[in-house]
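This is the structure I have questions about; it appears just below.
Apart from one protein chain that is not included, each protein chain of the complex appears where it belongs.
Moving on to chain A:
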Amino acid sequence: MTSVNEQITDAVSTDVDISNESSGSSTATSSTTTATTKDILNSETAKEKDDFYLRYYVGHKGKFGHEFLEFEFRSGNKLRYANNSHYKNENLIRKEVCVSDNVIKELKKIIIDSGIMMEDDSLWPEPDVVGKQELEIVLKDEHISFTTTKIGSLMDVEKCEDSEGLKVMFYLIQDLKCLVFSLIGLHFKIKPI
């Protein structure tokens, strides 16, 4: 319990850094943050680079069957995207493309900056009838595999005992989706959701 709290405090302090940055008051904090991220990325061994993995799933089972959206970045810089719905006989969408190292580097930066690797899902709401989210990341020597329910809004986040941790997840997911939708949307010219 204490350790979780400590982690949360860590995450919070990172948040403070970010908000300082955004107010433009201190460029110093911003450079420290990037330096750390850079350090982490630079210290990656070739094998660790190759083992990088990220998977996100969100879905539920309802009137239109099992509807879900899932994407993953896997070894070889492969990005896979799946969007499944039977709503109005809509077809499932499955796309695969190989992204460049630049994209992977930015993706890792987003992950590290978010602080998600320091979080834990033990206090987050369990998946329920509303739906389920799964986030799995292998980065360097760490492997996280988090599950929780769908998060509708920040209001839902605040209700959680570990609201700061869940907030990290909440924002990271949006940033990841944003990146993936841009990549898939531009490459295949489809509009996800």
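Note that in this section a contact is a pair of C-beta atoms (placed from the backbone, for glycine too) under 8 Å apart; a residue touches a chain by one contact, two chains touch by 3 or more; residues count from 1.
Please note the rule applied: contacts and distances are computed from a predicted model.
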Name per UniProt, for the chain absent here [options: "Flap endonuclease 1", "RRM domain-containing protein", "Cytochrome c oxidase subunit 3" or "Ribosome biogenesis protein YTM1"]: "RRM domain-containing protein"
Residue among A:Cys98, A:Val129 or A:Met155 that touches the chain left out of view: A:Cys98
Chain A, residues in touch with the chain not shown (by the definition above): 15, 18-19, 21-22, 24, 47, 51, 53, 55, 57, 66, 68, 70, 74-78, 80, 82, 84, 92, 94-103, 105-106, 109-110, 120-122, 126-127, 132, 134, 136, 138, 141-147, 171, 174-175, 178-179, 182-183, 185-189
